[in-house]
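Here the complex is missing a single protein chain, while all its other protein chains stay put.
This part shows subunit A:
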C-alpha cells in the first residue's frame, strides 16, 4: 500500500491506537503525559507528510491522498478519505496544537490523568476524521464522536461546580441540531442514493439533487444550523461562555471554530450552493454584528475566560462573515483566519491557563503589575495579544484584512458597505478589550493574588508557547505559502456566484439593485480599462 493513499488513515487512527495503549498502561508518575506527548508528536509528524507531498496547482474540487473503499454495501457507505488545501492545513493545525495542549495540561491535570488523556486523544481522532472524511455518513460518525469526549472532558475536568451544567448545555446545543443534520443526510440519500461528497457536489452543481426547492432549502437549513451552532455563529453562542469558562485549557483550544466552519465550507457550500447564496446576506449580517457584539461584551468582563469567550465569538464571526461573502478574498481570508484563530486563540488560552495555575483565579480584579516580575510572561502575552488584535506583520492581520476587503466587494449582500463598516469597527473595540486586559493584569502597581512567589515561565511553558509565537510571525510574513494551497478553495467557492447561481431569484435580485451595483461595476471597469 502506497503511503500517500494510507497516510490519512494513519493520521486518524494513530491517536486511537495511542488512546488504547494509554488505557492499558498503568497511571503512574508521568506515564500518561509522556505517552500522550509521544502519540501527539507522532500524529503531528504524520500530518506533516501532507504539505510535504501536496501537489499544488490541482484543479479546484480535486482531493489528494485519497482512500476510497466500500464499507457498507447498502446503504452505500464508503470509507472515503481525502484532503484539499483547506482540509490539509486544518489537519496539520490539529496535529500541531495537540502536543502543545498536552504540554499545557502537564501539571494542571493531576488526577484521573488516564481518563483525561484518553478522551483528549479520542477528541483528536474525531477532529482529524471530520477533516478527512468525504463520505457524509463517515463524516457524521466522526462529527458525533467529537461530541462525546468533549462533553466528558468538560463534565469531568471542569474548573468549578458549574461544569456539569456547562457540559450538559454544550451537549444539548450540539446534539439537537446534529439530529436534524442526520435527518437531512438521510433525505439527501433518499434523493440521490449516495453519501459521497464529490458525487453530491457535482449533482448540486447541475441542480440534480432534487427538484423540490422547498425541501432542499429546509435540508440546507438543517445542515447550516448544526454547523452554525458548533461554530458558534451569533446568536447561537449560548453554550460558548460556560463551556470555555469550565473546560480545561487543552480542551478549550479545540472547542470552537474549526470543525463548524470547515463543515459549512465543505458540505453546506458544496451540496447547497444556491441555498447558501440565498442565506448569505443574513449570515454576513450576523457575522458583522457578531464581531462588534463579541468585542463590546468582552470589554465589560472581569473574568479573563469570559473575555476570551466573547473574543472567540468576535473572531469566529469575522470568519463567518468572510466565507459567506463568496468572494475570493473573503473565503481565502476566512479559511486562513480559521488557522490563525487556532494558533492565536490557543496561545491565549495557554497563557491564561498558566496564570491560573500560578494564581488560582481568572478574575482580572485580583491581578495587576505582573510585568515587573514576570518579564517573559508579559512578553509572550503581549505578542499574542497583538496577534489577536490583528497587528500587521502577525498572522491574523492577513486573514482579517482579506475578509474585510472581500466584504467590501460582496455584492451578494445588499448592504455590504454597511456591514464592512460595522465589522471593521471591530478593530477599535478588539484592541480596546485586549489592551484593557493587558493593563489590568500586567501594568499598574504590583499585585500578588495568592501570595505565591513570582515564577516566570519554565522550560515546559516556553516549549509550549514559542512554537505558537514563531508560527504567528511566520504566518504573518509568509502568508502565500499557506494561502497558495487555500486559494483554489476560494476561487471555486466564489465562482459559484457567477456560474452555478443561475437561480432565477438571484437574477431578479441583481436586477432590482442594478443602479447601485451598476455604478460600482462601471466605475471599476472604467478604471480597469484605463490601466
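What we mean here is this: contacts are C-beta pairs under 8 Å (C-beta built on N, C-alpha and C of every residue); 3 or more make two chains touch, one makes a residue touch a chain; residues count from 1.
Note that in this section contacts and distances are computed from a predicted model.
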item	value
Options "MoaD/ThiS family protein", "Peptidase S8", "ABC transporter permease" or "NADH dehydrogenase subunit L": UniProt name of the undisplayed chain	"NADH dehydrogenase subunit L"
Of A:297, A:338 or A:364, the residue in touch with the unshown chain	A:297
Which residue of A:150, A:328 or A:457 touches the chain not shown here	A:328
Candidate in contact with the missing chain, chosen from A:10, A:145 or A:218	A:218
Contact set of subunit A toward the excluded chain (per top definition)	168-169, 172-173, 176, 183, 186-187, 190, 212-215, 218, 235-239, 293, 296-297, 299-300, 328-329, 332-333, 369, 371-372, 375, 379, 386, 391-393, 398, 401-402, 404-405, 407-409, 420-421, 424-425, 427-428, 431-432, 435-436, 439, 442-446, 477, 479-480, 483-484, 487, 490-491, 520, 523-524, 526-528, 530-531
